[in-house]
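To start, the structure under review is shown below, and the notes come after it.
All protein chains of the complex are present and in place, except for one that has been dropped.
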Amino acid sequence: MSLPPCFASDNYAGVHPAVMRALAEANSGPAKAYGADPLTLAARARIKTELGDSAEPFFVFLGTAANVLALAAMTRPHHAVLCAQSAHINVDECGAPEKHLGAKLFTVPTPDGKLTPELLRPHLVHLGNEHHNQPRAISIAQATELGTLYTPAEVRALADFAHGNGMYLHMDGARLGNAASALGLTLRQASSDLGIDALSFGGTKNGLMFGEAVVFFRPEFAAEFPYIRKQAMQLCSKMRFIAAQFLALLENDLWRQNAANANAMARLLAKKLEGAPGVVIEQQPQTNAVFARLAPAVIERLQARFSFYTWDFERNVVRFMTSFATTADEVETFAAAVRAEALAG
Amino acid sequence: MSLPPCFASDNYAGVHPAVMRALAEANSGPAKAYGADPLTLAARARIKTELGDSAEPFFVFLGTAANVLALAAMTRPHHAVLCAQSAHINVDECGAPEKHLGAKLFTVPTPDGKLTPELLRPHLVHLGNEHHNQPRAISIAQATELGTLYTPAEVRALADFAHGNGMYLHMDGARLGNAASALGLTLRQASSDLGIDALSFGGTKNGLMFGEAVVFFRPEFAAEFPYIRKQAMQLCSKMRFIAAQFLALLENDLWRQNAANANAMARLLAKKLEGAPGVVIEQQPQTNAVFARLAPAVIERLQARFSFYTWDFERNVVRFMTSFATTADEVETFAAAVRAEALAG
Amino acid sequence: MSLPPCFASDNYAGVHPAVMRALAEANSGPAKAYGADPLTLAARARIKTELGDSAEPFFVFLGTAANVLALAAMTRPHHAVLCAQSAHINVDECGAPEKHLGAKLFTVPTPDGKLTPELLRPHLVHLGNEHHNQPRAISIAQATELGTLYTPAEVRALADFAHGNGMYLHMDGARLGNAASALGLTLRQASSDLGIDALSFGGTKNGLMFGEAVVFFRPEFAAEFPYIRKQAMQLCSKMRFIAAQFLALLENDLWRQNAANANAMARLLAKKLEGAPGVVIEQQPQTNAVFARLAPAVIERLQARFSFYTWDFERNVVRFMTSFATTADEVETFAAAVRAEALAG
Partner (left out) sequence: MSLPPCFASDNYAGVHPAVMRALAEANSGPAKAYGADPLTLAARARIKTELGDSAEPFFVFLGTAANVLALAAMTRPHHAVLCAQSAHINVDECGAPEKHLGAKLFTVPTPDGKLTPELLRPHLVHLGNEHHNQPRAISIAQATELGTLYTPAEVRALADFAHGNGMYLHMDGARLGNAASALGLTLRQASSDLGIDALSFGGTKNGLMFGEAVVFFRPEFAAEFPYIRKQAMQLCSKMRFIAAQFLALLENDLWRQNAANANAMARLLAKKLEGAPGVVIEQQPQTNAVFARLAPAVIERLQARFSFYTWDFERNVVRFMTSFATTADEVETFAAAVRAEALAG
């Protein structure tokens, strides 16, 4: 049965064939549990090669956990985490940060999902005042939840701002591959080289079955993290099966191929919709999401045929998201349908 | 490369080939995320067929989470969970229950890992007293962490005791398959039919790559559970890949074949060690673990060659654990080695 | 030594003499601890007389605890509490709600510190979606932190909105006395009669030494509350000494006399500052706070002589707060000083 093209999310995609092969190969006899196996050791070493000697990677099951546990290592309950109002940690994790950390998020409204030192500075006014949570971590997403990108200089500026004010910088890299690909950078240039203290290195949205890595760039966080991970119910017993996937993702820069395809398909889709009557592209896609305004009736008819999400119910903005598996044919088919429905009004 | 036989834990084993095939087959194009896909719907229906109409199954990543979240649905922080001192939730989860629930465990020393109403009754003395956590849930493991089994009547008695005192009964079924196989029961006869309120239905230790099911038998727990699961960082985005594994496990009673092999291999190992000089078998294995006493020097030499854990450092008791993948040849090889080393003293 | 007039906060004031007398009288021999004493029983009965038969009062030490624990009875960690961005629970409690509840605050920017159903409705958009905390309680302050007042009809509308959407309404009445006095209502007319589900009944800011009451209007909350209070470290052993203070506060409507004085002194201060060059009164005081804009240099010089807080550092708004103990002479002295300094510029 052939499904209609799907633009709902990059986690609607399946598993890249090379990753699936790696899983099968990893399944050869017994191996030590909880990460003491050779594949996990190899994958951790491979990530250090990629991100630099100071990188201390730990595997967890999913992106929400990567974010929350990276922040758990950095904060205590009386601290605050500064993030964009649109951040995944604020909007899409059912309050996992507050529940697990006990800390507060200080959120900043932003037009494009990106923080700046200027936007953050007002939250420092109560430093040293016991009545207020004390800012301890800044969390940014690269790429952001709005599909936008920080330049390397912008990330560096936030790292400097954080460190200059007694804080740490965390990068939610659920779509780090898409960002690095779009910026023409290596993973290292896009993350560790910019002064960040911890990274959620995403895999699931870039072709894995499951699994993310929390990567610390400060040894004091790494020392305590095994206990934090276990207590947070994120220690995988057959860890070799996460490790094998990461090895596959880093082999021959599969991560870049996957991300590049997703990004290219989003650009293609935007191009195909350009100028279509009844379709307003919010902004040129920088990574793998296209945000478009459509009439409510058009949205309704399209959603009866295709999978995608309404992003902003008040403004009738929808999100079309591409993945490693999206093909140009699917984009053509879908774009034609959108144009036709939008024209019909 | 051929590894030496491994008797460390059933989670050192890999993935059953049928499960691996099911994973590959599940990887066909896009599917809805977070459990709205057809495979998850099918797997949930399949579990209801197996465990009864009142069963409400939810997939999570791992066993610790299955236990803690089943209890999260049942308790508030001022409650207490009653369990054996040797319970996995007390000993092996790095305090995840206390951290996540905020509640207290009331633990009971037991010789065999099994609770009884008589052992629990003293913990009811402070019912209604605001200075003390209020007992709300009893948690038992079937099979227990010591490899022992509750009879159906014993579970039923605990369920009645729980319900008669305003409590619920949770079964940690990380090794439910081993128990049902050993008792000659269906999964339903071994769990839902006995009056339990929630079940951790284990998969990983019986041949899956990852994934467990929390199954509730009361609709009020099921209603809130989606939020509890998401907030606890246990909502798998590509959930079809857990569902496919459970479908494979339940297909043609694969769960029973796997468990039966593990149990048989433990019995075989015990038999092969019987009467060996310097080897004291603690008790006849009821499921897939053999507990034996050996001289410290013997343990040391054996651990240099084979994987297994010391269970009790004071009494020099080791645990030999078998799995779905253990072969009779491996048992023979290993038993011979144990006998030889024990003889050497 | 005569101190300069103090307009920093109503908790800078001491204890009303009648309250101090009641404390001394309560100190006659032994009494049962933890609230089983006659004074506590009498004070609880007295509050029920005041607020209606459905009122279930519990004493705690302080206002932050009254708020957080009232909400603890209403929510679980996956819920959300809706409140004004300027709410005490959001701004001034060092994240105690998030730490203790594990839940999230959904905050609403408001010009006057007051919520309305219209302002809250957008937060209901994700009802039933497991990725988002589920709104369960609305918390309002009466009077608000900005010194403004809800009309009875406005509170009633919020109660109806809450109940119509599966939520509860909590009133932070740290300054309930000031509100009831200003509105010419009884405590009951200002709280329980309006459909609220729980009340933080403030004492400390209206002349007590310490102590607040959490009052529930639903028996299911009251049933669990003793455990919640004890576990939250808010069960006072010598509780008679809180109870005695509340009895004094309710005797002969002392609460109203105290609040009326505080309100009157704020009005007087506003009147004395009216039209003064360099002084902009933000709005006519409705209760016991005057918010005024002054030049930074003026603020600095005044704060060297008198105690008061800057409320908004960006807009140079200060808060002058009066109490039960503020005298007309003090207001005259202070107003003259403000006028003089403002004139000097």
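Per-chain numbering from 1; labels A, B and C assigned in written order.
Simple rule for what comes next: a contact is a pair of C-beta atoms (placed from the backbone, for glycine too) under 8 Å apart; a residue touches a chain by one contact, two chains touch by 3 or more.
Source: prediction; values computed, not measured.
One chain is not depicted; across the entire complex it touches A, B, C. Here one chain is not drawn; of C:77, C:95 or C:285, the residue touching it is C:95.
Only one of the listed residues, B:102, B:117, B:152 or B:278, touches the absent chain: B:102. Residues of subunit B that touch the chain left out of view are 77-78, 80, 91-95, 98-99, 102-104, 122, 125, 130-133, 313-314. Touch with the hidden chain on the side of subunit C covers residues 3, 6, 8-9, 11-15, 20, 23-24, 26-33, 61-65, 68, 93-96, 99-100, 204, 209-210, 227, 230-238, 241, 307, 323, 325.
In the full complex, the hidden chain is touched by subunit A at residues 34, 76-78, 102, 130-131, 133-134, 224, 226-231, 235.
Basically, only the chains that are shown with their structure count from here on.
Closest chain to the protein centre (all Cα atoms averaged), using per-chain Cα means: A.
With chains reduced to the mean position of their C-alpha atoms, the one farthest from subunit A is C. Subunit B and subunit C have CA centres that are 51 Å apart. Look at where the CA atoms of subunit A average out and do the same for subunit C: the two points lie 42 Å apart.
Subunit B has its Cα centroid 33 Å from the Cα centroid of subunit A. Counting partner chains per residue, subunit B shows two or more touched chains at residues 227, 230-231, 235.
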